[in-house]
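Removed from the display is one protein chain of the complex; every other protein chain stays in position.
Presenting subunit A:
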Amino acid sequence: MYVAMVFLPLLGASLAGLGGRWLGARGAGMITTGGVGTAALLALVGLYEVGVCGSPTYVRLGPWMEVDWMDASWGFQFDALTSSMMVIVTLISTLVHLYSTEYMSHDPHQPRFMSYLSLFTFFMIMLITAENLVQLFLGWEGVGLCSYLLINFWFTRYAANKAAMKAMIMNRIGDFGFALGIFALFATFHSVDFATIFAQVPAYAAENGSSWLTVICLLLFVGAVGKSAQVGLHTWLPDAMEGPTPVSALIHAATMVTAGVYMMIRCSPLFEYAPSALVVITIFGAMTAFFAATTGLLQNDLKKVIAYSTCSQLGYMVFAVGLSQYSISMFHLMNHAYFKALLFLSAGSVIHALADEQDMRRMGGLVKLLPFTYTMILVGSMALMGFPFLTGFYSKDVILEVAYAHWSFQGTFAHWLGCLSAFFTAFYSFRLIFMTFFRDTNAYKASIAGVHEAPWRMATPLAILGVASIFVGYLTRDLFIGLGTPFWGTAIYTHPDHWIQADAEWIPVLVKWIPFFVSVAGAAGAVLLYTIGRFVILQIQLSWVGRRVTQFLTQKWFFDRVYNETFGPMLLRWGYTTSYGALDKGLIEATGPVGGWNFAGRGASLFHGFQTGYVYHASFWMIVGVSFFLAFLFLPIFGTAVAWLNLPVLLLLGVALLFVS
C-alpha cells in the first residue's frame, strides 16, 4: 500500500505522457486523476495507521549507491510527518487534477499537462517520503524540473519561457546551498541517512559545540530560501504565475514551496542544536512575511496578489520553524494548503469565466454572476486572514502567540512583523474581493456576456476545499498541536529548552486578540478605502510621498530592479569578459586550436623560407651545417657541451631551432 502510494502518480504520468496520443484528453485525465486519487485514499489510510494508531512504517526497496562509507538506498519512511504531508499533497493534487480536466479541456496538449501534474506529484511524494538526503534531493530537483515544465506549459509565450527559466535558476541558487549542506552533513556524520545523522547530533553538539552545525543549518536554510521563496530568492514565485492556474495552485498550496519548510521540519533534530541558525531563520521568515504582505497590497494581477500571500504565509511558517515550533509550522502548512488551493482554484474559476482575463482592474461586479465562486473566494480569504474559527485562525494565531511568548529579540521582531502582515493580508484579501466582485464592472462586454459559473468538475474541488478551509483547522487542531499530543512521535524533535507552547497559553488576553483586531481593521479599511474613500486614496497616491510609496510597492520593493540592473549585468559581464573572453576565447584558444595552428604555420613558413631552390643556397647551408658539427666535435670550447649532447638531443635541438622565429 505504501509503495503503491508512491508509484501510482508515476504510473499515471508515464501512461498519460507516453500514451497520451492513444488515450486522448479524456483518457489521460481519467488515468492521472485516478492514479493520484487512489494514492490520496491510501494516504488517508496511511494517516490513520501511522498517525492515529502510531505505527511508523519503513519500506526499503533496495540499494542505490554504496561506495565506502556512503550508503544511499531507495527507502521510504512513513512517520507522522510524512503521512500528514502525504495527505495534503495527494489530496490537493487529486483536486487539482480533477479541476484541470475541465480547466484545460480546450487545450490541445491536455495529456501532456496531466502527465506533468502527476509527475510533479510523484516527485513531491519522493521528496517527502525519502529516508535519506540524497533521495530527498532527487525529489527536490524533480519538483524544480516539473515546475519548469509546468510554468513553461504554454511554451510559445515569451513571458512563460522567461518565468520558467527564472524559476529554475533561482531555485538552483538555493539548491546549490542545499547540496553544500548535504556535503557538509556527510563530511561530518559520514552518512546521508536521516536516522543515522539525527542519532549522532546530540553527542556531536555536546562534544564540538554548535558552530559547525550552525553552518550546516544555514546552508540547508539557503536551500529552503530558494524553494520556499523567502526574501532574497523569492522573485521567481510571482513570475511563476505565467503557468496555467491549476499549476499555480499546485505549486503554491501543496507541493513545491512547502518543500523548503518541510525539509527544515524534517531536520528538526539538527536545527534544534543550532540556535544561532534559528535566529537567522526567524528574522528571514518574519521579513518575508512582512515584505510579501506589503507587496501584495497594490498588485493588480489577480494571481499575483495570491502569489504574494503565499510568500507571506510561507514567511509565517519559516519563522515558526525559527522559533522551534515545528509542529505549529507544519499545522499552518497543512491549513494553508487547503485555503491557498481554494483561493487559486477560485481565481482560476474567475479567470476561466472572464475568458482568461487576469487583471483585477478589468473585473468587477461578478458577485451576482458568480455567486458560488464568490463564496469560495470569501471563505478562502477569511481563512487566509485568520478569521476566527476558520482553518487559518487555528494555526496563524498560535504562530503569533508563540512568537510573543518566545521572550527574545527575534520572537518580538517576528510577532510585530507578523501582526503587521496580518493587517496587510486582510487588506489585500478584501481589496481583491472588492475589486473582483463588488465594484462596478470594468470588463469588456464580450467577456461579461460569456461569464459562466464553474462547471461541476471545477466546482467539486472548490466545494471540497471550501469545506476543508472551514473545518480542517478546528477538527485537526488537537491532533496536530494540542498540548502533549502523541501524534508526532519521534518525527519532530523539540529541544526541552525551546518548549514554549504552554507559555503561549498564558500570554495576556489582549495580545491574543491583536491578530483579530488587525485583521478586521485591515478588512474594514480595504472596504472603506475602496468604496467611500476611493477619492481619498487617489489623492494620497497622487501626493509626492504617496507616489513614491505606491511606486515602491508596485515595483515589489525594487527587488527585480536591483537584481536585473546590478547583479544580472555584473554576472553577465563577468561571464562575457572573464569566462568567455579571457578563458574560452583567450587562454584555451591561445594554447589550443588557434595557438597550435599559428605554431604549425610559423614552423612551416620557416622551413619553406629555407628551401629557395638555388643550388648555392643549398651548398651554403651544407657548409654551415658541416662546420657546425665539426665545431661541436673538435673545438675545445664546446667540449663540455659535447659531453652531454648526444645524437637524440642534437636532433631535438635542430628541430627546436627550426621552430624559433
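As a convention for this text, contacts are C-beta pairs under 8 Å (C-beta built on N, C-alpha and C of every residue); 3 or more make two chains touch, one makes a residue touch a chain; residues count from 1.
Please note the rule applied: contacts and distances are computed from a predicted model.
Peer 1: For the chain that is missing from this picture, which UniProt protein name fits: "Mitochondrial ribonuclease P catalytic subunit", "Trafficking protein particle complex subunit", "NADH dehydrogenase subunit 4L" or "mRNA export factor MEX67"?
Peer 2: "NADH dehydrogenase subunit 4L"
Peer 1: Among A:Ser55, A:Thr490, A:Gln555 or A:Gln611, which residue is in contact with the omitted chain in the full complex?
Peer 2: Of all options in A:Ser55, A:Thr490, A:Gln555 or A:Gln611, contact with the hidden chain holds for A:Gln611.
Peer 1: Contact with the hidden chain only, please: which subunit A residues?
Peer 2: For subunit A, the residues touching the absent chain are 607-616, 619-620, 623.
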